[in-house]
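One protein chain omitted, others in place.
Each chain gets a letter, A, B and C, in the order it is written, and its residues are counted from 1.
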Amino acid sequence: MTSTQTIRAAVLGASGYTGADLIRLAARHPSIEITALIAKAHAGQPLAKVYPHFASLDLPALVTADEVDWDNVDVAFCGLPHGTAHNEIAKLPDSVKVVDMSADFRLRDLGTYAEWYGAEHGAPELAEGAVYGLTEHYRDAIAEARLVACPGCYPTAVLLALLPLSKSGLIAADGIIIDAKSGVSGAGRSLKQNILFSEAGEGLSPYGVGTHRHVPEIEQELGAAAGKSVTVNFTPHLVPMTRGELCTCYVQLADGTSADDVREGLAKAYAESPFVRVVEEGVIPATQHVRGSNYCHIGVFADRIPGRAIVISTIDNLVKGSAGQALQNFNLMYGLDETTALEQLPLFP
Amino acid sequence: MTSTQTIRAAVLGASGYTGADLIRLAARHPSIEITALIAKAHAGQPLAKVYPHFASLDLPALVTADEVDWDNVDVAFCGLPHGTAHNEIAKLPDSVKVVDMSADFRLRDLGTYAEWYGAEHGAPELAEGAVYGLTEHYRDAIAEARLVACPGCYPTAVLLALLPLSKSGLIAADGIIIDAKSGVSGAGRSLKQNILFSEAGEGLSPYGVGTHRHVPEIEQELGAAAGKSVTVNFTPHLVPMTRGELCTCYVQLADGTSADDVREGLAKAYAESPFVRVVEEGVIPATQHVRGSNYCHIGVFADRIPGRAIVISTIDNLVKGSAGQALQNFNLMYGLDETTALEQLPLFP
Amino acid sequence: MTSTQTIRAAVLGASGYTGADLIRLAARHPSIEITALIAKAHAGQPLAKVYPHFASLDLPALVTADEVDWDNVDVAFCGLPHGTAHNEIAKLPDSVKVVDMSADFRLRDLGTYAEWYGAEHGAPELAEGAVYGLTEHYRDAIAEARLVACPGCYPTAVLLALLPLSKSGLIAADGIIIDAKSGVSGAGRSLKQNILFSEAGEGLSPYGVGTHRHVPEIEQELGAAAGKSVTVNFTPHLVPMTRGELCTCYVQLADGTSADDVREGLAKAYAESPFVRVVEEGVIPATQHVRGSNYCHIGVFADRIPGRAIVISTIDNLVKGSAGQALQNFNLMYGLDETTALEQLPLFP
Partner (left out) sequence: MTSTQTIRAAVLGASGYTGADLIRLAARHPSIEITALIAKAHAGQPLAKVYPHFASLDLPALVTADEVDWDNVDVAFCGLPHGTAHNEIAKLPDSVKVVDMSADFRLRDLGTYAEWYGAEHGAPELAEGAVYGLTEHYRDAIAEARLVACPGCYPTAVLLALLPLSKSGLIAADGIIIDAKSGVSGAGRSLKQNILFSEAGEGLSPYGVGTHRHVPEIEQELGAAAGKSVTVNFTPHLVPMTRGELCTCYVQLADGTSADDVREGLAKAYAESPFVRVVEEGVIPATQHVRGSNYCHIGVFADRIPGRAIVISTIDNLVKGSAGQALQNFNLMYGLDETTALEQLPLFP
């Protein structure tokens, strides 16, 4: 593929936050032309009506999926909610590649899907061929896929931190405790009382204790790496910031392994991954250091409790946790440099 | 003691946040007359110069400790930094009772103090007689004490959650993991780069991983309860809010014990404690629900990992975590109703 | 009336923010017993279900207005939205006094009401007898009223700053420009996209430019004071904080008048008003200095443009701007000390 090639992209769910962040990045991608923006509830409106910060872009108006000429689309990015995504994606012609940011194609076991999402999966055949889009771990499969299911934001942060450790046996598969913290944009743009400014501001609240739907994804991947069924503790907290996610993972070290070994193991695993950065000893990851960027920072610390370690990873939930990773996968699917259109540095302060 | 009695109070460290919050509450206490406000660096200034929100109060100007007529003082509340507090308190006449909000008299083992605070203790005799002021657990000793050392904000939240469980054997003493989150006011009013608005805002950052000075306090109390030496994981995080603290404690249940047992055990332990509230099943504590008040909310949840539970407790770090608990202890020391001047309901939204 | 008297109070609209802040304060009022909490959409639920920070209160469950035994109610505080309030208040028996925090009885000219609120007034006779509850300016009438219409939050801040100046002729009635800023709680608890944390956080946005419904209230009062029709510029802005309101008023001085004259005029006007504080020269009011309290701070500054001045006033929109002023009016209506249950100092930091 040449660098001057143009790939025509549609965005399903263009009025949501993940859709919007995908548009923000894709609009500056040298090989992408956005040819369709789909947002059912806002069909007929210009994008700037829904997102005034896009007023400078010259993009097609919002439409319904039915109004799209799919012959004019090479790839669809999907930012629809789970439960809707699988049905809409199933309707797309085979000629259209799909980068899905919803939860619908992440779980390989559709029984597990039904259990956690409360409904049977609507497109089991498609699910079978879907590739889990944790970029740094599945590059080859992603490059070949028609449908890539991008991981949830939490699983991205957690798995980038723990998957290499689980694979290499540096940590025990059991007793993993993940204390997760997210900014409010992770809850999306739909109207809910708990994400009003006056409710979420100046406060911290755990939520979904023991029941968050990102659990099965994490267990699926850690289990596959460990070669056995894994049960984790995953406790998310809502933090009064818009963007950012940080997971503090408490793990049991394998016998004879130190926190330094873990840090080195991770550094080695990501030596060729431009967006994953294992910070040096003594540096503490913080969401501020990755805000607005596709980077993931990971730090490793010895626990005061002997034989244990703390692995902390942080991402921007809307970028590496969603739209950025989606675009990174897209780049792989089209043979482009993985970093294309993702080079923006973190926005600090 | 009669309800019309007037107790003359001095505040050491009146220009810090804990000093200020003590003034806020004490100024409305029916039995307290504030007769001296000590703030060395601001001596000579009116309090409203340092804290314009106190403009309506008719209080003495800020002075140095030397300028105070200590015969005119019955009790001193101390909001000085650790390392300064022990020296200043040591100079006070015996006739003055002391409610110390600093860290200097919390540790019974002065070797541990020297180890964590980097200097020998300056008033070992005083330290010997000090009572650890975790109100709900040491009411009798507090009532009799001359010097009460109020717990740190984090230890207050953690110990209210775990101490009854450790005492009663409902949880294992080992392997306790405490993921703690605090608002920025916990860092005080001194000028540090990481607590500038532009640095701490819109971001979450762990700090003091493995090294926070509240660790030995927690281990001292949990160890005493368990009857053996205890080592905990304590990992604090800075949250972009001013007030509030929430500790997510991951614990191993004793054999045959359930999360429900833990919840009941806690509820029973605090049945007579007006400020500690064990929330019912399904309610999740949040800092917003205690903001500006002396309440502590505690919730208990089953872990997905069998045999474990999650105990979440939340307080306002400046009230129950500092000035409020100090005043609660004061009330006990003077035979007043424990809730006097602390009845303010949480400020929500 | 004796200090031991108990006045039985109902709260209409107990699930909104103004209702909640009224409950927060009234629950600690020594003469108030809350006998009914009305919240149609939540009828049957305990208050703590809607507001977990009230878990410590022992109050009646939420009910519909029909379920209330009004013989058991002396006074009703109304926190309903405009348009609903007049109808619900009209149904109350004459024996019940009313302190209304809605907009429905603030405008004396019902034509103006219809024009700005888009519907005819539903209770014109009641409107006739209503007293505008700007406490510091209408104490006598409030004391005698059956129905007090508490001012909007913005009009409270603006009129406390400008009404004495308009009355005394220290400023011109024309060309008043009011640049107003409010925290997000002013928008209430109903679900609107622009008040989501991710939308309102880390940003500042003007709104309702030229069309905000608090305009006619301000013009009504300033016009009455000036003895002629007045048109003001009023431009509100949404600020990423929950509580607080600050109005920067740009005014033309009367000939020969200085900013110092204005400051002195205001200080004199509020010499006997415990909650209104004219700050001394050089002190700049800030919302932080009144947060959570019933205070209003007002500062006066010379403009660089000769002959003009800047008058800045700040309040907590939910306290002095709503529930606090309502309770202050209640105190007057029942012959109680104006400050009863409102003595809480500002919560800073």
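Following the convention adopted for this analysis, contacts are C-beta pairs under 8 Å (C-beta built on N, C-alpha and C of every residue); 3 or more make two chains touch, one makes a residue touch a chain.
Model, not experiment: these values are computed from the prediction.
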item	value
Chains still shown that are in contact with the chain withheld from the display	A, B, C
Which residue of A:Tyr17, A:Tyr117 or A:Tyr270 touches the chain not shown here	A:Tyr17
Hidden-chain contact residue, picked from the options B:Gly201, B:Pro274 or B:Gly307	B:Gly201
Residue of C:Ala119, C:Leu191 or C:Val209 in touch with the missing chain, whole complex considered	C:Val209
Chain not shown: contacting residue from B:Arg189, B:His212 or B:Arg304	B:Arg189
Residue of A:Pro236, A:Gly292 or A:Gly321 touching the missing chain in the full complex	A:Gly292
Contacts of chain C with the absent chain, listed as residue ranges	174-175, 177, 179, 181, 183, 198-199, 201-207, 209-210, 215, 231-235, 237, 239-244, 246, 248, 250, 284-288, 291, 301-306, 308, 310, 312, 314, 349
Contact set of chain A toward the excluded chain (per top definition)	17, 20, 24, 27-28, 51-57, 185, 189, 201-202, 242-243, 274, 277, 279, 283, 286, 288-293, 295, 297, 318, 343-349
Residue ranges of chain B at the interface with the undisplayed chain	17, 183-185, 187, 189, 191-193, 195-202, 240-242
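Please note the rule applied: only the chains that are shown with their structure count from here on.
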item	value
Inter-chain centre distance, chain A versus chain B - centres from mean C-alpha coordinates, in Å	39
Approximate Å spacing (C-alpha centroids) for the pair chain A, chain C	45
Contacts with 2+ other chains: residues of chain A	183, 198-199, 201-202, 240-242
